[in-house]
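Accompanying notes for the structure given below.
With one protein chain removed, the remaining protein chains of the complex are shown where they sit.
Order of writing sets the labels: A and B. Residues in every chain begin at 1.
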């Protein structure tokens, strides 16, 4: 079954001509492709930010959608282009860890090194593999190309370092992994991690930078200016401020410890 | 007849992952949907700005297009999700006034409370009804779902307060409702309001912040730096400056009075 959806996640910046070039190449290979921009505002060369965007978005797409990611500081070096299947979604991009936060949640079912030049543009630049390799490969996959044609199977891909929650003594300790556009501080703690404390949510206490917070179910349970903890729509515990920026108000940055304990 | 066009107007910010999540859900329900971004740069929680964007854009789409709007400070509270038909266009979003500037111009032909969970995502978050209710409902409507299935008919919806032009003594008085991205100050005065003065346009005088202006037919009739009045492409009288920002140059803000009289 073909799925003509191809998403794009890059650090090219809003309105970059490079984005339109990639779309032109995709439509040249599959005029019926449905192209969806995830974001082009990943901070330049910030692979972790790209990986987080993919983790937040990919699983909301129908099965077999193809997700292109181009945050590629190593373009022109020996790093490979890879194809990955995980969680019924498909990914194409450089092998630099971009897909490794998705695969932490949904283990890779297949990894392929994209080496067969038959499916690339005939003229590959040394500076823009997104356009010359990744776009045409994704477009051909969307039309039904068997990934086995792309190149040899891979045993492993590059993985980003990622903090593992620590569970001990009735306390779960994670950390802030990133700040989103609203100033919410997102952690690496999931519902399942906190559930090990075996207490109802209302009895849990969250400590961040010396400040105790309660876990709320929704924003509407708190008042404007209140700092709260809640599980965001991506499933991770986050520190938020109603109608404000928790990161600014509490001075939160990635790496800050977040403790959850029974109060 | 189905119409696969679905537009999106939100305050999520450019390149938010939440926009892509909604698109993924829409395409999961209707892989043939044609999704058009109206804007994601509505100032956070500014319902009026969202309502103005819908008013400016919706009627340019083909009949039966579906317009999603998510500017939703009340998510998680008792506010309802509604479906509205007006001017041959269709709208889905929170019942907070977002559609009430459209319906001032094109009275609502049908209003429905979206309560039937059969057409929602199976797992509805408390923080993101745009993705979990509005997106799947819109996608199913685009495939031909009868709106009667969505829930009970509504008698009334929430309406934004809106200034009514005052007509008296050969003078029409309106006010600035918003400043657009070019610094033009848009008013609540339409051609029909001004026509009641029963004088040709060339004899009309516009007074704003103590400054008399002429109504021009086009920008090209004035010189760079000239402040002018003209009926913009949306049909409302606006104060503009050729190659400049009228709002900055004249110090205009929403609420400023605009008088039109025969000179």
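Please note the rule applied: a residue touches a chain if its C-beta (ideal position, glycine included) is under 8 Å from a C-beta of that chain, and two chains touch if they have at least 3 such contacts.
Remember, predicted model here, so these are calculated numbers, not experimental data.
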Among A:27, A:167, A:217 or A:257, the residue in touch with the chain that has been omitted: A:27
Interface with the undisplayed chain - residues on chain A: 13-18, 20-21, 23-25, 27-28, 31, 35, 44-45, 73-77, 125-128, 131
Touch list for chain B against the chain that is not drawn: 3-5, 7, 14, 34, 36-41, 53, 56-57, 60-62, 65, 181-182, 217-221, 230, 232-233, 243
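One rule holds for everything that comes next: only the chains that are shown with their structure count from here on.
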Inter-chain centre distance, chain A versus chain B - centres from mean C-alpha coordinates, in Å: 33
